[in-house]
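The complex appears here without one of its protein chains, the remainder shown in place.
== chain A ==
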């Protein structure tokens, strides 16, 4: 019987910033194509998980695998050693990330932001990169903004360009870190709609850190509730949101409904 392919594995991963332990012996498996929502109180380590996968943060102990290959290690003559820059560069091809603060390149237009990485990283010629860029801008509904610079776009528009930019490189895994929390409330939906669309029609594995519980409920195949660097509870959205088992989850959701979390 063919088991579903595991695309991400955290094996006993710990991570500290100085005295502060952010991840504690974390084990996590994600299947290829799965849509995951990470929820939990502030400081519980959600962002850190994404940043480790994006190689923006390293790990202290344990192992992280992407597509059966070590991310922060590599095999040299049968022994596991810390990953070289070259290995990290190769592994990064699998992953794309969208940030809370968009982080578009301010000196490039919308289309330039999407075009440049394709040309620099994938070696595409300008015409191909532009064609793909226009397709993606169309998909996020910003065709007519192609020549606008980031400062000429609203936050919601900037974030949609940032999503298109990450998608252009066709990563197997897409990471979304609270991509709507820097936005004015009326702009949240236009961005979430793009995510909903992506969730329904791609085999891309998606990990989303979010404080939008309604969105998590419809978007995710599986919801992980984090607290203090550990997974407290995981399951299908309807289970987690309707019948949370753990007191900490119940507490968090209660506070959320009361508008505190």
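Here is the rule we use: a residue touches a chain if its C-beta (ideal position, glycine included) is under 8 Å from a C-beta of that chain, and two chains touch if they have at least 3 such contacts; residues count from 1.
Keep this in mind: contacts and distances are computed from a predicted model.
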item: UniProt protein name of the chain not shown, from "Ectoine/hydroxyectoine ABC transporter permease subunit EhuC", "Aldehyde oxidase", "Membrane protein" or "RNHCP domain-containing protein"; value: "Ectoine/hydroxyectoine ABC transporter permease subunit EhuC"
item: Among A:89, A:196 or A:255, the residue in touch with the chain that has been omitted; value: A:89
item: Touch with the omitted chain, as defined above, among A:56, A:76 or A:197; value: A:56
item: Given A:10, A:70, A:99 or A:219, the one touching the chain that is not displayed; value: A:99
item: Residues belonging to chain A that touch the chain removed from view; value: 54-56, 89, 92-93, 95-97, 99-107, 116-117, 120-121, 149-151, 165-166, 169, 182
